[in-house]
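Let's turn to subunit A:
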Amino acid sequence: MEVLDIIKPENQVYCKTPLMTDATLSYCPGCGHGTAHNLTMEVIDELGIAEDTIGVAPVGCSVLAYDFMNIDMTQAAHGRAPAVATAIARTWPEKYVFTYQGDGDLAAIGTAETIHACNRGENIVIIFINNGIYGMTGGQMAPTTLEGMRSSTSPYGREIKTMGSPIKMTELIANLPGVYYATRQAVHTHKHVRKAKKAIKTAFENVKNKKGLSFIEIVSNCNSGWKMTPNDANIWMEENMFPYFPLGDIKVNGKLK
Partner candidate 1 sequence: MSELKLMKGNEALAEAAIRAGADAYFGYPITPQSEVIEYLMSERPEQRTGMVVLQAESEIAAINMVYGAASTAKRVMTSSSSPGISLKLEGISYLAGAELPAVIVNVVRGGPGLGTIQPSQADYFQSVKGGGHGDYKLYVLAPASVQEMADFVEDAFEMAFKYRNPVLILSDGLIGQMMEKVVLKDQKKRLTNEEIIEKYGSWAVTGKKGRERNIITSLDLQSEKMEARVHRLMKKYEQMEKEDLRYEKILCDDADYLIVAYGSSARISQKAVELAREKGIKVGLLRPITLFPYPKKPLFELADQVKGILSVELNAGQMVEDVKLAVEHKVPVEHFGRTGGIIHTPEEILEALEQKIIKNGSVRYHKTRESSIL
Partner candidate 2 sequence: MTEEIIIAGFGGQGVLSMGKILAYSGIMQNQEVSWMPSYGPEMRGGTANVTVILSDDRISSPYLKVYDTAIILNQQSMDKFEASVKPGGLLIYDPNGISSHPKRTDINIYQIEGNRLAAEMGNKKIFNMIVLGAFLKIKPIVKLENVIEGLKKSLPERYHHLIPLNKEAITKGMNNPIPFEVEKEIFHN
């Protein structure tokens, strides 16, 4: 058998979802965004809802998500994606609406929009990438930056006394009655990828069943912001981020775990 025979479509066992465009990802090598994008698009593809899905990506590393996600997308102002998504979901209740937000966007400048969309139980999915830093603007402190962690605006490490504690957004919003599903996942190993995809699928199924808001935090690395190699960043994430932001479901079927 020749190589050309092997790569015939009928012999193909895995292919890139058509919901990812052919554009080269603008994310740093080793960043979790690419995987999180891909998982989201795979789920939408597998559920057959691509033609009825509208994505909202606000400001942050994923501001250009619409270059990569091959569906209808709206780019939102910094922090405002849950408000934008609220209006789309309210005026098109039969559509699938999701936001894709970073930690600065969701847990700092957009805290009010996040909490109130969750509290109203908007029938949407929020995908929250938490890498503990402002990646796009060059490594400034985020609301989720860990204690002692250095960033360009906490050059001697985050000091709790003056800068506050890293905020656990998922635990916070899980306490709101409007939230039906809240979970924290990661995408740096195969095992975690499989679990994260399952969680994303559950979230979109919740939208279909009009269950209210599903909130998926993905703890990710930011190797360039953290100034580490991708592999070291993953190890550092497991050793430092996971103890503070423990993985797993926080609220399932409207009930706290």
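In picking the candidates, the idea was that all candidates are chains of the complex that A comes from, given by their letters.
The rule is short, and it goes like this: a contact is a pair of C-beta atoms (placed from the backbone, for glycine too) under 8 Å apart; a residue touches a chain by one contact, two chains touch by 3 or more; residues count from 1.
Values in this document were obtained by computation on a predicted structure and should not be read as measured data.
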item: Touching partner of subunit A in this complex, picked from 1 or 2; value: 1
item: Residue numbers on subunit A that touch candidate 1, as the complex places them; value: 50-54, 56, 63-64, 66, 70-77, 80, 83-88, 90-92, 94-95, 112-113, 115-116
